[in-house]
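Heads up, one of the protein chains got dropped from this complex, but the rest are sitting where they should.
Moving on to chain A:
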Amino acid sequence: MAAEEPKSEKGYDDDDDDDDDDETKSVSVNVLFFARARDLTGKSVVSLKIPCGSSAGSTMERLLCMFPRLQEICKSMLLAINEEYADESTLLKHGDELAIIPPLSGG
């Protein structure tokens, strides 16, 4: 669950950050999984370190690497940050709560 090496989604300019710098510029967020996402990951919540300035979309990509089975629902789900609607471009801050909500269909 530790942060991976930031890829293209750095939200800042400096290209030559060393590892220590990355560490200070990464933020912690909690990811909440609902419904099928919970089955697929086997978890209801994970805390994640992501590079500062990450979007919901890039965080989702990171989650897909950690939990490849999430691919199943990634085209049909809602994203919310701190219980507010989020799209892929919405940025995450330290302490944010990202919810991944696929539709339930049972009744």
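Quick note on the criterion: a residue touches a chain if its C-beta (ideal position, glycine included) is under 8 Å from a C-beta of that chain, and two chains touch if they have at least 3 such contacts; residues count from 1.
Keep in mind that, in the parts below, contacts and distances are computed from a predicted model.
One subunit of the complex is not drawn; among "Eukaryotic translation initiation factor 3 subunit B", "tRNA (guanine(10)-N(2))-methyltransferase", "Adenylyltransferase and sulfurtransferase MOCS3" or "Geranylgeranyl transferase type-2 subunit beta", its UniProt record names it "Adenylyltransferase and sulfurtransferase MOCS3". Among the residues A:Val31, A:Leu48, A:Ile73 or A:Leu92, only A:Ile73 touches the chain that is left out of the figure. Among A:Val27, A:Met66 or A:Ile101, only A:Ile101 touches the chain left out of the display.
For chain A, the residues in touch with the chain missing from this view are 34-36, 38-39, 44, 72-73, 75-78, 80, 83-85, 87, 99, 101-107.
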